[in-house]
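Before any comments, here is the structure.
With one protein chain withheld, the remaining protein chains of the complex are depicted in position.
To keep things simple, chains are lettered A and B as they appear, and every chain counts its residues starting from 1.
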Amino acid sequence: MSTTEAKAAYIGSPVKRREDETLLTGRGTYVDNMAPTGTAHMVVVRSPYAHARVTRIDLDAARKAEGVVAAFSATDLQEDWKAAMPCAWPVTEEMRNPAHYPLTDVARYQGDGVAVVLAESRAQAKDAAELVEIDWEPLVAVVDVGAALDEGAPLAHPDLGTNECYVWRLDTDATGQPIEDAEVVVTRTYYQPRLIPNAIEPRAVLAVPGPSDDVTLYAATQVPHLLRLLAAATLGLSETKVRVVAPDVGGGFGSKLDVYAEDLLAIALARRLDRPVKWTEERSENYLATIHGRDFVTEYTFGATKDGTITHLRARVKAAMGAYLQLVTPGIPLLGAWIYAGPYAIPNYSVEFTGVFTNTTPTDAYRGAGRPEATYVIERTMDALADELEIDRLELRRKNFIKEFPHTLSSGLTVDSGDYEASLDKLLELLDLDAVRSEQAKRRESGAAKQLGVGFSTYHEMCGLAPSRILGAIRYAAGGWEQATIRYLPTGSVQVISGTSPHGQGHETSWAQIVADRLGCDIDVVEVLHGDTSISHAGLDTYGSRSLPVGGVALTFAADKVIEKARQIVAHQLEVAADDLEFADGTFRVKGSPDKEMTLAATAWAAFAAHDLPDGMEPGLEGTAVYDPPNFSWPGGAHAAVVEVDIETGDARLLRYVAVDDVGTVVNPLIVEGQVHGGVTQGISTALYEEGTYDDEGNMQTANLVTYLVPSAAELPSFELARTESPSPTNPLGVKGVGETGTIAAAPAVINAVLDALSHLGVKDIQMPATPERVWRAIQEAKA
Amino acid sequence: MRQVALTVNGMRHELELEPRELLVYVLRDRLKLTGTNVGCDTSSCGACTVLVDGESVKSCTVLGVQADGAEITTIEGLAANGSLHPVQQAFHDHHALQCGYCTPGMVMAAVSLIEHGEATSEAAIREGLEGNLCRCTGYHNIVAAVQDAAGAMGRAR
Partner (left out) sequence: MIPARFDYDVAESAAHAIELLGAGGGDTKLLAGGHSLIPALKLRIARPAKLVDIGRLSDLAYVRDGGTHVAIGALSRHAAVASNPLLAEHCPIVSYTAGQIGDPQVRHRGTLGGTLSHGDPASDLPAVMLALGAELVVQGKGGERVIPATELFTGVFETALAPDEMLVEARVPKLAASTGWAYVKANRRAQDWATVGVAALVHRDDGAVAGASIGLVNMGGTPLRARATEDALAGGSSAAEAAALVTDGTQPPSDQAGSSEYRAHLAQVITRRALEQALGN
């Protein structure tokens, strides 16, 4: 398998991934594949209740069981924690943040950990965990985010006296005219179901104690650097004592962007027991113990003129936090806060988020995080407004599109670049809307059981997290910069050290493309290292479609530093002025004397040998850059879904999905398309299949892959993709980020299509996911 | 404990197994063939798919003792003489994997489907992969890869 391609212009080429061969031959390094000698296997004993107090816990029988190394209750370990589990985003000064420790004696959600058992084998640990005796005092649970703030609702944390976590507002009042006075006002309320990320690799951690009080944590994580920082802080250790390694990681989608109880338990217990401690999550456990996404109730209002100029928007959001605040739980709504106008120019802007505690698994970042929630209500209401005004749904969108860039939004941020009309035009070319409408009309006329619908979603989003100053202004604890190092080895090989690390995104390939182009070298000489805090000592990790627009851009600055140092060396050795050197294709040439040249690779040797460097210059050829982006990046585009709805059974199936995205400059089209395929699939699945539910007592009803419906190939069509390209002017690569666009855009397109299929029956609303039963009931209600 | 003989990727192993040991853990923990992954506990995801006597099975839903005497092929046994199996090659060519975790099971399921002559169309491939879940790729490129590999293997035969 060779990744060698024609030299030059790797950027933009569909270079096949260098990651693949290892993964395709079963040689991946996922955490559960590791089992050093002496490993103790950990099982967490979890609360079967959503809200309950432990009145007695007895670990004796478990401790005496075959193969058991140790067992601990919450009380046994309380001294190990120097701080509660971290939340890095206190979105308001008044925000309530109840302390949460890795083990507890008052469970606040089903799955909250109350004890751990460690044994010589996984099976022995499981057997012994069943012997832990616990007496519970069940407490009343609050489950429904929409009702949790009602008078008399049970309290997730009775000592707080309220289920309200925070209220956060963003208002502009451009025209001074209240929304009620708009010529046309359309208000809709939407529930966006709780989603379970379901990375196919469950979480896993392995903590290995070292000789001098240090510990290495191998973790299925998206955030090795944040995990090192926060694990050290929580355990009261020096950061020098904690090394975090993210080996091959089997998907994340935000669910591995966190500091979890098991991470901290593994480190603490490896140190206590002085032996490796490993924990691997089971899938059903994942549904309880790993963060969820969404669970928002949103009332969304447009104010518009009768001719379809949207003048106002107002969003009132109740966002479920779950039982506790995980790493960025309260900030998730805020990640969408500035885009509640969508890709439209709307002057009056009012968004209010209320964070709500419930006795449920904590929510946190799930693919798109805040932006799918915004885009869904915008695009649903856009169709509702068009219908109200009797204006074509696409015309209404076109009329309100932002048309000039850069564009400062009424919410205050500036959209870097875009061309939303171009995306929509291209979408319509691919879609052949006339043919779809004519087939739809035919089926309506014939009264066919299977009706056709087409739905649209035009969107933009802000990603590439993020300018550190802005993050600071919105009270996020860390920055948003990224670090990259490029190092020439003496023989001309290039090592790239990346702060961001992949869990499927193909950084090793894309980063090599960027660096090889910049340095003018062959891609095969570039090695990309990442995901180990002892190799990549600084970085802010992978989430929010940030790796390329922040980390990828850092690479170019690091490469420029290498080239500039090399230029000084070459100028010295060729005895010319540095300004007289041109650099192209990996070689410095003297202007006007093209035969006088020196390659970058040769310069690397010269820098290594250091026999003849300019006075005072340090040996070696290496550059490190830390890039803090001046702005978010702003992908956008237009998506369309064609669905077939069986109006007798209510079964809705996706027939076609057409997506035109503008993600700026594309480094690797293969990878970009792959990201769009995966992203739209998660959005489609949100619209048609996925929904995490609890019963009234807070028992999860969908705690496995049988009841929580992650679709297979059999439920989906192939996708039709195209791109428009508006390079971002804020970075030298022109890149924007693509990881979340599909998920952000897809759900409303699909639901709008389902509603379009049913519009002749009078159906105007349907809750996601559009299950057969919900579709059937909506049709019955419309008939009634 | 029970004495069991397994032939895995052409190599015979004699093992003492507890009856409750699932085949996937026998492969992973005992034989250190960690290419076969565990993605769920309800026989839903197919990440653990291997071939037992030539047929795709979910190795999380087979006891090691049930496989006594069987010939098993795992992802590690697919590439021959240093070159990728046509399905592996097609997955690479079509970017049909991202995080790679479902990939071994997906590849083994696809091999079985193609060898049974059932990968005859896009629709048949989609139906034939109904027992394997991928969260990264949206299946688009997987389906294209399997179609391509089916063609390549057809020509090879």
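Just so we're on the same page, a contact is a pair of C-beta atoms (placed from the backbone, for glycine too) under 8 Å apart; a residue touches a chain by one contact, two chains touch by 3 or more.
These numbers were taken from a predicted model, which means no experiment stands behind them.
Trainee: For the chain left off this view, which of B:Leu113, B:Cys136 or B:Ala150 is in contact with it?
Mentor: B:Leu113
Trainee: Looking at A:Tyr191, A:Phe583 or A:Tyr689, which makes contact with the chain not pictured?
Mentor: The single option touching the absent chain is A:Tyr689.
Trainee: Can you list, in ascending order, the chain B residues touching the missing chain?
Mentor: 2, 18-20, 22, 25, 38, 41-44, 46, 49, 52, 55-58, 60-63, 65-66, 109, 112-113, 118, 127-128, 130-132
Trainee: To test your reading of the contact rule: which positions on chain A touch the chain that is missing from view?
Mentor: Touching the chain left out of view, chain A contributes residues 122-123, 126-127, 130, 282-284, 648-651, 689, 693, 701-702, 706-707, 709, 711-712, 714-715, 771-773, 776-777.
The working rule: only the chains that are shown with their structure count from here on.
Trainee: Counting in whole Å, what is the centre-to-centre distance of chain A and chain B, each centre being its mean C-alpha position?
Mentor: Here the centre of chain B sits 29 Å away from the centre of chain A.
Trainee: How about chain A: which of its residues touch chain B in the complex?
Mentor: Residue positions touching the partner: 1, 14, 16-17, 19-28, 30, 32-33, 35, 122-123, 198-202, 248-251, 253, 282-284, 503-506, 670-671, 673-674, 677-682, 704-706, 710, 712-714, 716, 718-719.
Trainee: Can you list the residues on chain B that touch chain A in the complex?
Mentor: 18, 20-21, 25, 28-29, 33-42, 44-45, 47, 74-76, 78-79, 84, 88-89, 91-93, 95, 97-104, 107, 122, 125-127, 129-144
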